[in-house]
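A single protein chain has been omitted; all remaining protein chains appear in their positions.
Each chain gets a letter, A and B, in the order it is written, and its residues are counted from 1.
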Amino acid sequence: MKKNQMIAIAIAAIVILAAFSTWYLIANKDKPVSVILATTTSTQDSGLLDYILPDFNSKYDADVKVIAVGTGQALELGRNGDADVLFVHSPAKEIDFVDQGYGLYRWKVMYNQFVIVGPASDPAGINGTALAKDALGMIYNTGSKFCSRGDQSGTHTAEQKLWTSAGYNYTGITMQSNSSWYLSLGQGMGDTLLTASEKQAYTIVDEATWFNLESGLDLVILVKGDAVLFNQYGVIPVNGTMHPAINEEMGVNFANWVTSPETQAMIANYTLKGNQVFTPNTDRKP
Amino acid sequence: MNAIQAKGISKSYRERKVLKEIDLEVEEGDIFAIIGPSGAGKTTLLRILCSLQPPDSGTVAILGRQISFKATEDLQLRRRMSFISQKPIAFRNSVRENVAYSLKVRGVEDRKEMVDNALQHVGLLDLADNLGMTLSGGELQRMAFARATVYNPEVLILDEFTAHLDPYNIKMLEDALISYQKENGATILTVTHNMFQAKRIARTTAVMLDGQIVEQNDTATIFNNPTDERTGQFVKGEMIF
Partner (left out) sequence: MESDLLNVTLLSIFVSGTATLLASLLAIPLGCFFGMRKFRGKEVIRTITYTLYGFPPVVAGLVLYILLSNSGPLGSLQLLFTPTAMILAQTLLVVPIVIGLTMSAVSTTSKDYTETAIILGADSWRTARTVIHEARVGIISAVMIGFGRALAEVGAVMLVGGNIQWHTRVLTTAIVLETREGNFGYGLALGAILLTIGMIFFYLMKRYQDKGMLT
């Protein structure tokens, strides 16, 4: 009786697993060529990829697998030969990547904007400041709370550059361990915004994420439009000579496609809650 | 021939000598009682005789064969003997399956009748389908008796086998033990604090004090004409510990 029970359970487990495996195999057989696209969370979370990728998949009979991570991790995936094409926003690091031979070339694709957000009470009085570096100076001088992602993401890199351009030593800021105003969180954008909202602190955010999350936050946009706040995205096909598993051809196809006039137009047409988020600006020579 | 023959058994826990050079001979077919106060080392001695743990020194022969104290090598010998522990435990099974276990491990196929018989002897047939774990202390001891005797071992070793029982059940188990011995001609070695029990059932009695057997003789002699002073005090209940 007990033996039968055990056998029954074992059989049930095996049947369930077999069923799942079959389902899994069927679900995945005859799949078109898969391409691994390593990109930043912002392109995925903004919904842009869902909007434009079906076109690529049908044009090239491909199946783009999106790995949405931080820019640093995306570049690392490329270096290790685990991605076929990169779509990220950290120009200096991208150029390094290509210079080191990991990427074939890097083309600009589009940009979006960073904005400085903060509490409506605006203790540092930065509302409407034209230059981002002035705004940061006011935050610094008033010792107002500031949340940094602190995760070496594209957004974090951009923030570091802003502090430097405003004349501050960024390492100096982060090393002020006794300071209670600069909070380095080591979190994604959403978590950083939530924290900033809770603490009524300033932070820097890309517009796409902002439009997605603003309704749940007790923060407002205070500074936007400064050219240094533009956030440039680039595409890099990974160099296929590095590793046989890299699908260089599809990587190149993707770069060609995302910079083509049709796709660029699609990017411009994409809106999030009624706002255009990305401005196409490829530098690819036709 | 001696069914149980132990020579020079010593055992220490840390620095303390619990058994001191014990020699023990139990004749085949005897009912042999070891009496002695708590902590004298009775359980330790029995466990060694059953090959549950090795002594520090000394040898044990059961039914004329030397015990190796290695679980695998003593298997055939162990199957001819049995032990009822002071604290018997039940497997997470019915009473019937607990008793059947002894037969199952020996590959006996027709178990039902033998199991029912054994349970009948100890008055547990009504509870046969209950869970072993739900038995009362006394019922558990009766089950342990049935489980230990169902395969007719030639040597039966018991440690306080009536400790939790009321007088009625003590009588039942003592009778079961005596009739078991008669029917099978088995050798019985039992340990008890209770000298009256020794008086009732044993032919030979040994008195164990502080890790030593101080006196061994016909039960009647031990109780009526003890030679050792300490034995006299113990059987008269004068010894204070």
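Keep in mind that, in the parts below, contacts are C-beta pairs under 8 Å (C-beta built on N, C-alpha and C of every residue); 3 or more make two chains touch, one makes a residue touch a chain.
Predicted model, so just to flag it, every value in this text is computed and none were measured.
> Of A:Asp45, A:Glu94 or A:Asp226, which one is in contact with the hidden chain?
A:Asp45
> Across the whole complex, list the residues on subunit A that are touched by the chain not included here.
So the residues of subunit A touching the missing chain come out as 1-2, 5, 9, 13, 16-17, 20-21, 23-24, 27-28, 36, 41, 44-45, 47, 65-68, 79-82, 188-190, 212-213, 215-216, 243, 245-246.
> Touching the missing chain, which residues of subunit B?
Touching the chain left out of view, subunit B contributes residues 50, 52, 71-72, 75, 78-79, 82-83, 85, 88-89, 91-93, 101-102, 105-106, 131, 147-148, 151.
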